[in-house]
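Here the complex is missing one protein chain, while the rest keep their positions.
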Amino acid sequence: MVYPPKVAKEPPLLERGPIAWVRRNLLSSPYNIAFTILGLAILYMIIPPFVKWAIIDANFVGHSKADCTGNGACWVFVKEKLNMFFFGFYPHDQIWRPELVIASAAALGAFAKFVRGLHPFKLLLIVLFPIYAFVLLHGGSFGLPMVETSKWGGLLLTLVIASVGIVLSFPIGIILALGRQSKLPIIKSLSVFYIEFVRGVPLITVLFMASVVLPLFFPEGVNFDKLARALIGITLFEAAYVAENIRSGFQAIPKGQYEAADALGLSYWQKMALVILPQAIKVTIPNLVGTFISLFKDTSLVMIIGLFDLLAMVTVTANDRDWLGMDTEGYVFVAFVFWVFTFSMSLYSKRLEKKLDTNNK
Amino acid sequence: MPAFLRNEKVRGILYQIITIALFIAFLFFVAQNTAHNIEQRGIKTGFDFLHATAGFDITESPIPYTPMDTHLKVFEVGLLNTLIVSFWGIVFSSLLGLLIGVWRLSPNWLINRIAAAYIETFRNIPVLLQILFWYNVVLATLPSTRQSINLFDTVFINNRGFFMPEFVFGPGAWMIGAALFLAVVAIYLISRWAKKRQEKTGEQFPVFLTGLILLILLPLLAYFLAGRPITAVMPELHGFNFRGGKTYTPEFLALLFALSIYTATFIAEAIRSGIEAVPKGQKEAATSLGLSPLQQLRLVVLPQAVRIAIPSIINQYLNLIKNSSLAAAIGYPELVTIFAGTSLNQTGQALEILLITMLTYLMISLIVSLILNWFNAKMKIKER
Partner (left out) sequence: MKRLLKLSAVTALATATLAMAGTLEDVQKAGVLKCGVNTGLPGFSEADSKGQWRGLDVDYCRALAAVVLGDATKVKYVPLNAKERFTALQSGEIDVLSRNTTNTETRDTSLGINFTGVMYYDGQGFMVPRALGVKSAKELDGATVCIQAGTTTELNLADYFRSNNMKFKAITFDTNDQVTKAFASGRCDVLTTDASGLYATRTKLKDPDKYVVLPEIISKEPLAPAVRQGDDQWFDIAKWTRNALLTAEEKGVAMANVDEAAAKSTDPEVRRLLSVEGKMCENLKLPKGCFANAIKQVGNYGEIFERNVGVKTPLKIERGLNALWNKGGIQYSPPFR
């Protein structure tokens, strides 16, 4: 006699599957139902009008304001001014230069990811890249016509400020953090004073200081251009925040690590460079990324001292007589660009956080 | 390496001497250059300008101000405006942040996602952009004065701001304040009594409800007893503008909205991580003690969550105060706009003015961190 195996029953519809999910997550109690209705109401108030404005009623084709006939957004404006948004007043015929720099940066990033570890060639490339980027962007040599920094603008300027700020504030921040950890009272108090002073004032006052007062601090005739001054201001400002991040990393290092390093007879610098710093930085990477995200957002402040970053370009272009009243489209576009950058940075930091978390267990 | 350099102590002292020498040399270098440059270029220095007549008008001021006042007065007005917008920003961002933070933890998937979307959207957009958006897009497109949005003839909204009735306290208004004070004292006494009784008999007393009733009823009673001493002055259209009542300018509102919405995302995150940081075992233990969900939240989860969340929330308040300086972009007359802006322009004494401004912010930061330290000390788990 053969007993055919019984066909397994379908799982009960109300325990699993989408319906059960909806019941459990949206309709489990009268409270929950009320919240769901509230949520739907909020979505109904925001999403349909926005979609209507941004897509359904929007205008995408054309070359001037006159082509925007619908009631929705006039994306023609963004399309026409895209070059301005991305490169500011960078000469039209030279735009291949920033494009090349950005492409090379992407290629370098991919290459760095591909070649693992500290390959000397990779290090050399990373060290040479800023020089390469500067020469290409600024010109004035190798037969490239000079493009003064006052003509740099838009997203290009935002990226230049953010990347220079990140790259320079990092080492300064490490030195400050080491100073704050130091047992030597003078070095320690100087570091503490600097860090707390900078963290106690708004960035905008530091930028004013850099743009208006800094020239007085240098001997006659030594002159930094406006961009360089803004870079100095932003770097010195963010370094204090980086220092605090790294200090919190130091605090997460077990005392045994210091003692073990001492027991091995390592000098102070060996101990810090080979044992403590690598661990501290690793622990604090998510925080550091957080600081770099705020640095990226903070770059928009250079607008107030008269540099033409991405945000400032909207103000400039929306004041163009042919495009009056296009602020909304411009702001939404810039918000989107900033959001893409910062959100992907925070995703990256979350992923790192998870990865580091498992490593420690 | 000479022998004495191998001694760690000696080396430490040497490093410090080098550092301090470099530092002093740097200061000397800067000071000398500055002095030389200022002298060479014939730039005025010193703090006399603080007592010179400012000569310009300020859009809004909580204290009486005329163009005949001095730059010192300008500083005061700017500082007060900074504090006012920061105060309201802290109030609104806390309320909004609490709401979003709680939503973020809601078991309801939809609400939870909406809160997450709110946080991820507004946290990742520069606050300066948000300020400009509110100012140039939302508030600037409101109707003009004559076409104001009229809410029951009491509140008028147009592109010059929000015009609301202002309450004027007549004689006898002190009685309302006294009643309010009385209510607070009564609530305190009742809660103490209720606690004692609960400890003795285990019976609970509805403190919250009684408190609420007292808080509303007593001042209301006093209001009628004193013969309605509060009158509202309504805004009225006069010539170019509304007069009377209280005006909230678009500059103030744009700054307030943007700061509140931006800072609320961080507060919501702090609240969420505070509550999530409370170990699950605590909730389970509370359940096994038979506490209701509300009691669990109030007696077990919140006290622990607050200890974790408050320091970062206070840091966010500090950020909000510092971010209020971005008003420079839209002309709300706070410290940076009028003192480090207009006064600086008119006097040309950038060094002095920026120093004063930075030190002022530094003082505010110090006070806030003192509060934070006090809180941390108070909230420290007392181990017995």
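Each chain carries a letter (A and B) given by its place in the written order, and its residues are counted from 1.
As a convention for this text, a contact is a pair of C-beta atoms (placed from the backbone, for glycine too) under 8 Å apart; a residue touches a chain by one contact, two chains touch by 3 or more.
Just so it is clear, the structure is predicted and the values come from calculations on it, not from any experiment.
*Asks:* For the chain omitted from this view, which of the shown chains does it touch?
*Replies:* A, B
*Asks:* Touching the hidden chain in the complete assembly: which of B:Gln40, B:Thr201 or B:Ser288 does that?
*Replies:* Candidates B:Gln40, B:Thr201 or B:Ser288; residue touching the omitted chain: B:Gln40.
*Asks:* In the full complex, which residues of subunit A touch the absent chain?
*Replies:* Interface residues of subunit A facing the absent chain: 84, 89-92, 126-127, 130-131, 134, 138, 148-151, 164, 167-168, 171, 211-213, 215-216, 220-228, 231-232, 304-306, 315-316, 319-321, 324-325.
*Asks:* Pick out the residues on subunit B that sit against the missing chain.
*Replies:* The missing chain touches subunit B at positions 37, 40-44, 55-59, 67-68, 136, 140-141, 144-145, 159-160, 238-241, 243, 250-251, 328-331, 333, 337-338, 341-342, 344-346, 348, 350.
Note that in this section only the chains that are shown with their structure count from here on.
*Asks:* Looking at the complex, which residues from subunit B come into contact with subunit A?
*Replies:* Against subunit A, subunit B makes touches at 12, 15-16, 19-20, 23, 30, 33-34, 36-38, 40, 106-111, 114, 120-121, 123-129, 132-133, 136-137, 322-323, 325-326, 328-329, 336, 340, 344, 350-351, 354, 357-358, 361-362, 364-366.
*Asks:* For the complex, which residues does subunit A have touching subunit B?
*Replies:* Touch residues, subunit A against subunit B: 25-26, 28, 32, 35-36, 38-40, 42-43, 183-187, 190, 197, 199-206, 208-209, 212-213, 215-220, 293, 297-298, 300-301, 303-304, 311, 315, 327-328, 331, 334-335, 338-339, 342-343, 346.
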